[in-house]
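Let me begin by handing over the structure; questions about it come next.
With one protein chain removed, the remaining protein chains of the complex are shown where they sit.
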Amino acid sequence: MQRHHDMGGLDAGPVERTEHDYAPWEKRVDAIMRLLTDKKRRVMTVDELRRNIEELGPGAYDEMSYYQRWMASIGNNLLEKGVIGVDELGRKMAEVEARWQTAREA
Amino acid sequence: MSEGHDHPHTHPHPNQPDIEDQPFEYYQVMVEAVGELLIDKGVFTAAELRKSIEQVDARSPADGARVVARAWLDPAYKGRLLADANAAAAELGIDAGAIPIQVVENTEDVHNVICCTLCSCYPRLLLGLPPDWYKARAYRSRIVREPRAVLEEFGTIIPDDVELRVHDSTADLRYMVLPKRPGGTDTLGEAELAALVTRDCMIGTAVVEA
Partner (left out) sequence: MADGEGGMSTRFRRGDRVCVRRAHPPGHVRTPFYIRGHRGVVDSVAGDFADPEELAYGRDGLPRKTLYRVRFRQNELWPGYAGSADDSLVVDVYEHWLDPAEQKTEEAS
């Protein structure tokens, strides 16, 4: 069975060459990943990042952008390892949203 | 206040939280939250995170281009580059990191092109972040099976008597193409030569033009 991420040789359309500048949040994802995998910390490996992205399933490639997949994978990895807890992540995410909403309305 | 504006979402992309009147994008919220939690827990400091973000920005294809230009001018350097690209880059003050980079040389007989069919492995420390197309389905699927057709979409035609060699970075090696030096460049200095070398020439989807 050819898994969805293992794409070599499959049919596809033309290469779309439009490029986008990386948004600040995307660079933040990349930067966090570099810190988590560096020699000083070794919290996770790039192999775990990839494996978790593969486990997001085929829909992830159609529905999510590159750094959305990265962030989903990093989040799952950190939860699996117990670096962060589900409850505290949920609370912090709600706090961030509330903060941004306040800033937007200001 | 922002007007309602026509903004088709044909595929997900990040929304700036202070511009559009929509829910905040889930993974943007998550990366903010995870960063704050990891700082709270002492996994890294805010200063380390800022520095890491700066490092994402710091690399560009200009680094790879410098290495190419030096290799064109100095055959001994080229030999060292092909043997150990990380060490050769360090000679020019470029930290190419710990992951080994293998430079593959375009010649009269062989044109090389690099890819990662399984994900997005790329010589980031010499070329910066990869372009979107390198990481997307069409390139990853088709470059291994119909490389000449894909290169033609980039406007690059490789003659039939030249071997087209595709490198799929499936493991811990990264690849970078050493493109051929174009004719008519004998009078150019190293910086001028480097300025000719674009990112796509070091991926292999383009050739250097004088």
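Observations on the model:
As written, the chain order gives the labels A and B, with residue 1 at the start of each chain.
In the analysis below, a contact is a pair of C-beta atoms (placed from the backbone, for glycine too) under 8 Å apart; a residue touches a chain by one contact, two chains touch by 3 or more.
Bear in mind that the values here come from a model prediction, so they are computed numbers and not experimental data.
Listed for chain B, the residues touching the missing chain in the whole complex are 100, 102, 117-118, 144-149, 160-173. Seen across the whole complex, the unshown chain contacts chain A at 1-3, 6, 8-9, 44-45, 47-48, 50-51, 54, 81.
Basically, only the chains that are shown with their structure count from here on.
Look at where the CA atoms of chain A average out and do the same for chain B: the two points lie 19 Å apart. Listed in rising order, the residues of chain A touching chain B in the complex are 5-20, 22-23, 25-32, 34-36, 41, 43, 50, 53, 61, 63-68, 71-72, 74-75, 78, 83-84, 88-89, 92-93, 95-97, 100-101, 103-104. Residues 11-14, 16-18, 24-25, 27-38, 41, 43-44, 48-49, 52-53, 55-57, 117-120, 129, 131-133, 135-142, 144-145, 150, 153-154, 168 of chain B are the ones that touch chain A when the two sit in their complex.
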